[in-house]
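As you look at this complex, bear in mind that one protein chain is not there, while each of the others sits in place.
Chains: A and B, in written order; residue numbering restarts at 1 for each.
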Amino acid sequence: MLPLLRGLLTTLKSMAEKPTTVSYPEQKRPVSARFRGRHVLNRYENGLEKCIGCALCAAACPADAIFVEAAENTDEKRFSPGERYASTYEINMLRCIFCGFCEDACPTEAIVLEDNYELSFTDRKQAIYTKEMLLNPVPAQGKPTPQQVEPGVFTRSVPEMKDPTD
Amino acid sequence: MNTLAEKYPQDIKRILAKYPPEQKRSAIMPLLFLAQRETGQVSPEAVQEIASMLAVSTTEITSVMGFYTLFHDHPGGRYRLQVCHDLSCALNGAETFLEQLCRHLGIEEGQTTSDGLFTIEAVPCLAACDKGPVFQLQGDGEIVYYEKQTLESAKALLETLRQRAAGEVTP
Partner (left out) sequence: MPKLVNLTINHTRVTVPEGTLIVDAAKEAGINIPVFCYHPKMEPVGMCRMCLVDVARPVIDRATGQPVLEADGAPKLSFGPKLETACTTPVSEGMLVVEDSPKVTAARKDILEFLLTSHPLDCPICDKGGECPLQNLTLGYGPTESRFDFADKLHHAKRVPLGELIFLDRERCIQCGRCVRFQEKIAGDPVIGFYQRGRKLEIQTQTQPGFDSIFSGNTSDICPVGALTTADFRFGARPWEMEAHPSICAQCAVGCNIVFNTKREARSEGGMAIKRVMPRQNEAVNEIWLCDKGRFGYHYLQSGERLTRPMIRQNGELVPVSWETATDTIVERLKTGRSGLTVLAGGRLANEDLFNLKRLADAEHGKTLFYTHMGGGDLTGQVGLAPGSNLATLGKGDAVLVVASDLHEEAPIWWLRLKQAAARGASLVVLNPRATRLDDFAAISQRYHYGRVMDALAALFAGEAGQVLSQAANLVIFFGSEGLGVDGSQAVAQACANLLIRTGHTGRPNNGLVGVWSEPNAQGAWELGYRPAKNLTAELAEAHVTLVAGADPAGDDPALAETLQQSEFLVVADLFMTETAKRANVVLPALPYSEREGSFTSGERRVQRFTAALPPREKAHTEAMIAARVAARLGLKIEESLPVVFEKLAAETPAFTGLSFDRLAETHPQKPLLSREDLYYSGTAYENTAGLGCTLALTGSPAEAEPVTPELPAPVENALLAVPITRLYDRSSTLVHSSSILGQRMIGAEVWLNPQDAAERGLSAGAEIEIHLKSANWPVKVVINADVPAGAALLPRSVGIPAFELAALEI
């Protein structure tokens, strides 16, 4: 008799509990602070791209998932500070293992693995994310790239380190 | 009468005669001195002319001009104060000295005072490393070294030079 009552008690208790099932996609669980989801390419506040097309992410990538091609900036058509920008930037999400090495290798903190984990494709080609798809939207006070800028302002590719230990 | 050959035919002949024909390039420096005799600077045309005279490239001539503090490719005042700011002098306070001197004259490094008297230039080693801060004064056809300088000693010199210049204007 007692075991039966104990069983019923458990049932009664759990009736009061909230359901643990998350009804995705209507509901989404927050991810942890250090979650490594889909990459984004960041911009500076003025809208210039942080990516300088150095391809160090591609070099660091153990899965050879990143393809970068660079070109030269001019002050009339400036994409990023300094001389070089990424004219092509592609990540093959089917190859990516989300290890975050690209983030580590990036000298300008341009590429960051963000929260987005919704990566599904019906076609292999769709798995290739282009620069347009990866780039963050232009911030409110910024302008879209390419920008026409004052000559001699954005001469440095890598931002000056205020505190090298940072 | 613009080319050197037209202006100083005798001098050029004399200078070239000093060197064997296959070592004509040795005449670069004397000819550069000749070129800046009148205006205190060597014009690009003069560089071109010396280059063709000696059959060397204009790049070589410009390199020689750049190496020595004695040749000038831009105009300056009557007196050029060339302050050494290389390592040994810098350790002896040449950078501060240069800054003070500029402030005293109210100009930046490389500029000339409005009366056209003084130009301050920061130059590399003048080979007086134990006596910094050092500057050399070029003007009135002379080159004089002033060693172990302070702002006061330099001020006194500037005053003397100013008086010398003023003396010429009102005898």
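As a working rule, a residue touches a chain if its C-beta (ideal position, glycine included) is under 8 Å from a C-beta of that chain, and two chains touch if they have at least 3 such contacts.
All values derive from a computational prediction rather than experimental measurement.
When the full complex is examined, the chain removed from view is found to touch A, B.
Contact with the undisplayed chain is limited, among B:T39, B:S63, B:T96 or B:S153, to B:S63. Here one chain is not drawn; of A:L41, A:C54, A:C102 or A:V149, the residue touching it is A:C54. Touching the omitted chain from chain A are residues 52-56, 58-59, 67, 69-72, 82-84, 87-88, 107-108, 152, 155-158, 160-161, 164. Residue-level contact of chain B with the missing chain is found at 47, 56-63, 66-67, 86, 123-125.
One rule holds in what follows: only the chains that are shown with their structure count from here on.
With centres defined as mean CA coordinates, chain B is found 58 Å away from chain A.
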